[in-house]
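With one protein chain held back, the other chains of the complex are shown just where they sit.
Take a look at chain A:
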Amino acid sequence: MNRRHTLLLLGAAALFAVAQPAASYAQTSGPASGEPIRVGEVNSYTGLPAFTIPYRQGWQLAVEEVNAAGGLLGGRKLEVVSRDDAGKPDDAVRVAQELISNEKVALLAGTYFSHVGLAVADFAARNKVPFVAAEPLTDAITWTKGNRYTFRLRPSTYMQAAMLVEEAAKLPAKRWATVAPNYEYGQSAVSWFKQLLREKRPDVEFVAEQWPVQGKLEAGPTVQALAAAKPDAIFNVTFGADLAKFVREGEGRGLFRNRPVVSLLTGEPEYLEPMKDEAPEGWIVTGYPWEQIDTPEHKAFRDAYQARFKEPPRQGSVVGYATFKAIAAAVAKAGSTDPEKVVDALSGLQVTSPFGPVTFRALDHQATMGAYVGKTTVKDGHGTMKDWRYADGANYLPSDEAVAKLRAE
């Protein structure tokens, strides 16, 4: 038996691992000088490119702007080391370790999936490194599993559900059916929606629910089963490819005829755009009508983004941009990259995002970034939103006492 070759191979492999200098997606533009401030960024670039690539462009733009404006802390450049997490929490934790040990980053940021975000948040708390979760929607990351080092930018599942409940309560519908992907995000969205809607409208009842596997919706049978319950209205949480299937099959089988649909995230260009002229008409959604928002903050962002990348911004672009603007602001406010000082700076930090002013609440580290609530429509062969308004996240959070209780658990 040949052990020596095994040894040689193993040794060579180990050397390869130890000696190989890791390459990085370093962003080193701009006139700033001095030792750069390094931020480690982890996201599911291969797992969910449709969302994460606009997101990456968003943070690239933010970093370039920060550095062009002279950098931070007296001219130090902001530098980002970005890694793919393959959509797996254990890979994300390893990559986070690499960023801290080898790349000497001062902060961590990113993640898309809730479970990946939670794994990195726990890792950040263990290693006492500030972590700004960009995308994950799970309530747990700032509430039941919240920790001192973790902050989250996007409006949580609770907040988005609360925004939609406000509209749903105005509908005459009494019999509701729900369809949601069968995992934590779908389940908590449905349970919040039910609970909050019942508080406002004690007369509603939920007559049917469907829980397709994420990414494997059996559209025909699911649509038929929902229709059989004869609901007055439908609450939808599916997204992505499932959503397109659901819409097609639902239109084909007349599920949406004379039936209002309230739908989470469907107004985001990531999900609306691929459906082109088949985007649903008149659904009440949360989303991002990028071409219609003309506030000065948003116009400046949109123009800069389109000039830089020659394509319209997506929801992910805004998230990436705002996350790194917030990080830059936190480092500037802390006056150093000391983790404890950055965490203190992030608590209660106020920044201006393309959506307007945003506060990272000291109470639970949840940002008050909001979403646009409106109705879907098709214009010039593209799905978009109409009759929308900006729902400021600050107005869609439970009472401070309730949050404090959740965090104490």
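Methods note: contacts are C-beta pairs under 8 Å (C-beta built on N, C-alpha and C of every residue); 3 or more make two chains touch, one makes a residue touch a chain; residues count from 1.
As a convention for this text, contacts and distances are computed from a predicted model.
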Hidden chain of the complex, named as in its UniProt record, picked from "Branched-chain amino acid transport system permease protein", "Ferredoxin-NADP reductase", "Heme exporter protein C" or "Cytochrome c-type biogenesis protein CcmE": "Branched-chain amino acid transport system permease protein"
Identified contact with the non-displayed chain, of A:P36, A:G110, A:P212 or A:G393: A:P212
Residue of A:G34, A:G74, A:P221 or A:G335 touching the missing chain in the full complex: A:P221
Residue among A:G70, A:P274, A:P312 or A:G356 touching the omitted chain: A:P274
Residue among A:Y45, A:W59, A:F131 or A:F355 touching the omitted chain: A:Y45
Hidden partner interface residues of chain A, rising order: 1-7, 9-11, 13-14, 16-18, 20, 22-23, 45-46, 49-50, 53, 83-84, 86, 88-91, 93-95, 97-98, 100-102, 114-115, 118-119, 121-123, 126, 138, 140, 145, 182-184, 187, 209-213, 215-216, 218-222, 224-225, 227-228, 240-241, 244-245, 248-249, 252-254, 270, 273-276, 278
